[in-house]
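Below: one structure, written as structure tokens.
One protein chain is absent from this view; the other protein chains keep their places.
Note that the chains take the letters A, B and C in the order they are written out, and that residue 1 is the start of every chain.
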Amino acid sequence: MKDVVTYREAIRAALAEELRRDPNVVLIGEDIGKYGGCFKVTQGLWDEFGADRILETPVSEEGFSGVAVGAAMMGMRPVVEIMYGDFLTLVSDQLVNHAAKTRFMSAGQLGCPLVYRIPTGSGTGHGAQHTQSLEAMFSNIPGLKIVAPSSPRDAKALLKASIRDDDPVLFFEHKMLYSALGPVGDESDVAEIGKADIKHVGGDVTVISYSRAVETCLEASDMLAVEGVGVDVVDLCSLRPLDVPTILASVRKTGRALVVHDAPAFGGFGGEVIASIVGDPETFRALKAPVRRLCGKELPVPFNAELERAIVPSAEEIVSAVTSMVAG
Amino acid sequence: MKDVVTYREAIRAALAEELRRDPNVVLIGEDIGKYGGCFKVTQGLWDEFGADRILETPVSEEGFSGVAVGAAMMGMRPVVEIMYGDFLTLVSDQLVNHAAKTRFMSAGQLGCPLVYRIPTGSGTGHGAQHTQSLEAMFSNIPGLKIVAPSSPRDAKALLKASIRDDDPVLFFEHKMLYSALGPVGDESDVAEIGKADIKHVGGDVTVISYSRAVETCLEASDMLAVEGVGVDVVDLCSLRPLDVPTILASVRKTGRALVVHDAPAFGGFGGEVIASIVGDPETFRALKAPVRRLCGKELPVPFNAELERAIVPSAEEIVSAVTSMVAG
Amino acid sequence: MSIGFSSRQAVEALTIMLRSRSFERQVEGLFARKRMHGTTHLAIGQEAVHAGMAMGLSPSDWIVPTHRCHGHTIARGTDPYEMFSEMFGSRTGCCKGFGGSMHMTDVAHCNAGSSAVVASGVPIAVGIALALKRSGSKSIGVAIFGDGASSRGAIHEAMNLATVWKLPVLFFCENNGYGMSAPAGRALSVPSVSDRGPSYSMESSSVDGNDVEAVYASIREACEYIRSTSRPFLLEAHTYRQCGHSKNDACVYRTRDEERRWMERCPIRLFKDKMIKRGQLDDARYESLKRAVDAEIAEAAERAARDADDSISLDEAFSYVYAPGKGNARLVSEAVRARLA
Partner (left out) sequence: MSIGFSSRQAVEALTIMLRSRSFERQVEGLFARKRMHGTTHLAIGQEAVHAGMAMGLSPSDWIVPTHRCHGHTIARGTDPYEMFSEMFGSRTGCCKGFGGSMHMTDVAHCNAGSSAVVASGVPIAVGIALALKRSGSKSIGVAIFGDGASSRGAIHEAMNLATVWKLPVLFFCENNGYGMSAPAGRALSVPSVSDRGPSYSMESSSVDGNDVEAVYASIREACEYIRSTSRPFLLEAHTYRQCGHSKNDACVYRTRDEERRWMERCPIRLFKDKMIKRGQLDDARYESLKRAVDAEIAEAAERAARDADDSISLDEAFSYVYAPGKGNARLVSEAVRARLA
């Protein structure tokens, strides 16, 4: 493998390696065979693995997500592609009421080791029903795990971990990251779900983010460094379980926290991050400024390209938020 | 009408009054006719309104929720009963991708005035798939409104407001409140969605809650009053839009905030409340203690009655949390 | 079509039906005496379906029952003590008291547990069939659902998929005439659910669900077809629940007259009479069988009642939310593996 690959290639490599390693792993989804998937993530896998391992389905999200649950109960490890994250709404019964609860309700008799791969996010001009970031819809459901990598390395290592995990994992892939380049680990690089990664180190403000917004934060942190403002960029990588210790350690150091995500602020995952910060006595005492959010705006994603860009946080907005926090 | 009625009767009265007032109002749902609804909320309405206004459906949640959206686009005002809140998963596509976005995507050509009535919560021994509190699943969706009353008066006045509202409203009714008694307003009592109500006044700690948990908080506030600890109990009534000014005013006064809800803490609505508190500079400066949550425990709702009780906050737990906040 | 049972089979069928009935009567009594929490859906009157199916399937076929699951669960061999215990919420329940009346998973008896979301178990059964087929097993997945459930889209998707993927699934509709208070005639756009077979190029048939031998024979026939072709089959049994939908149901949606007519077709009575006529049974033998069954079930209920307070702790409960250990994958539970015959 090349030293530097795209996020798309990293995901594809993780799928290929796990398909090779474990005969119980199968891919399930629409147009993921010869067509290579809507975002070409599975392109080429068909040639190696064929119809026995790549199960192409009719347009039946609810049905095939249930099929995946039943198969997982029996020890298969389905990796389901939900073509657009917006269609999570169609599989939420199987996810929330079944996948998340099977182990518990059966008192451990059955497990549900499956992964939903979920292309997410705006920027593609696909309109309000194809561009949402719906991760917050599922973060209040015990029994689920949620992962949202921002780099090729994390994507590969976390997808491998997700496939090997014995519980259902929602794996959010950001569409605007598919062509992002970066190094990846080798076959043995399997991450631990629930560990955050500090992607930039600085002493003044902790910026906490995940998925595509991490890129924006890193851009901002470079701009801020020029101005002499040091930012810790904490990439959560996993949302559930959440790496609270890493968040707290950074915020205790900086005394200032800003949470950034593309999904709208209200009711978004940022609230959970903030609650975990201000609920901790030691961290609370270390706070020097209000804990802030800079997130998506409160409207459905507009088609218009300018508006579509404007509703997610920009590096400039992050710079100005951080600057005002340091000044304030 | 009697001075004091149950929460169930209050909801029924709101339905009856609105059915009488506006011929566009119809009820849609399963077993809501002669059978009176799974929780007997619509009992008796069949006799007055019959099959023309009470549309009984097959077990087709996804289908009839879409039918409601189409009917609402044409100016009908459907009030849909989702028999158990857990089945919101089956209607989430119509809710999230359609009802919430119709007005925006059509640039105001179409509206979507409908109400989903949603019996919610644990305590009934119905097991993990019939007892969830899924309000947080929908709080990150612009275009929706969310209401969750805790008393007969609020239930009636807010349901009337929801039915008259021109946008889609999720109306969460707590099953364990159906038999709770309280006064209600007359026919003209229509509440404003988005206004919180301070249900108990005290100076030491602000306890913020909604739905059934408000009852638990009020029980705790009485116990605390005996011990000389004064608690503001802020009943949010509406979750989206959220009455931030009322929350902030109380917290600025007390300097201490505790958020209580039955849904699990992680990823729950409490995070949003906390983010709104600690993001406000003036309120942040007024804080004397970490902002805390006391919420449901992180597991699917167990059938066992003792466990089922143990996973939601008790008055005793609230008392001890408040006491330690005042002491700390 | 109805094949006459041998005497041994007939006694087995009768015994299963009596055990199912006896279990439900005990539950009814326990709820009436407020000894049990929650709600319950009894299947009184549908016992021929339980017995016919349990006898017609192979023990390694996997079932996914519905909310109305006690009869199938007991028919398949689950210990009534564990079932009562589950309904008391005790640690000794088949799901340690986490599940309750509607969730009685028993992997040892190839019972994947019900979904209490009507029809959502159907695609799960299709997934089980997929896994069985891939494992090289000759076992099949059985998706049980009601007439009410048949209106849910999940079933349409599951049936279409099972056909195009050629999966060994028995779609089994227990048509008891009502989905809660909704008569099938008002909820369904077809006279019979099995009329929908052609919509999926699926073989289908209907059977008198109060005739245990007929149910057994149709199940056998359907299973043979499924095993030999690896294609799904849709079988519908017409039956009736003599009891209410769940506890406290006054049955305002149906007439006493209708109930009376169906009581005359009570599957246990029908089969008992048939056995007597055939000389496979006499009244004395019936009474003693019934007494023995009732005693066994009553004993299980009493024992479970005594252990009712043996709840699992909250701490222990937490350990069931996620798989124990972390990092590398464990294999599928040994119990499931053992059943992938």
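Please note the rule applied: a contact is a pair of C-beta atoms (placed from the backbone, for glycine too) under 8 Å apart; a residue touches a chain by one contact, two chains touch by 3 or more.
No experiment lies behind these values; they were computed from the predicted model shown.
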Displayed chains contacting the withheld chain: A, B, C
Contact residue for the chain not shown (choose from B:A10, B:L45 or B:V69): B:V69
Touching the absent chain when the full complex is considered, from C:S139, C:N160 or C:S181: C:N160
Per the touch definition above, residue among C:G4, C:G29 or C:P198 touching the missing chain: C:P198
Chain A residues that touch the omitted chain in the full complex: 30-31, 33-35, 38, 56, 58-63, 86-87, 89-90, 124-130, 297-300, 302-307, 310-311
Positions on chain C contacted by the hidden chain, ascending: 151-157, 159-161, 163-164, 186-190, 195-196, 198-202
Positions on chain B where the hidden chain makes contact: 22, 24, 55, 57-58, 60, 62-77, 93-94, 97-98, 102-111, 113, 142-143, 145, 161, 164-167, 190, 192-193
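Keep in mind that, in the parts below, only the chains that are shown with their structure count from here on.
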Relative to chain C, chain with the most remote C-alpha centre: A
Whole-Å separation of chain centres (CA-atom averages), chain A against chain C: 40
Cα-centroid distance, chain A relative to chain B, in whole angstrom: 29
Whole-Å gap between the CA centroids of chain B and chain C: 36
Residues of chain C whose C-beta touches two or more other chains: 98-99, 103, 115, 117, 153, 320-321
Sequence positions of chain B contacting 2 or more other chains: 62, 86-87, 89-90, 127-129, 298-300, 302
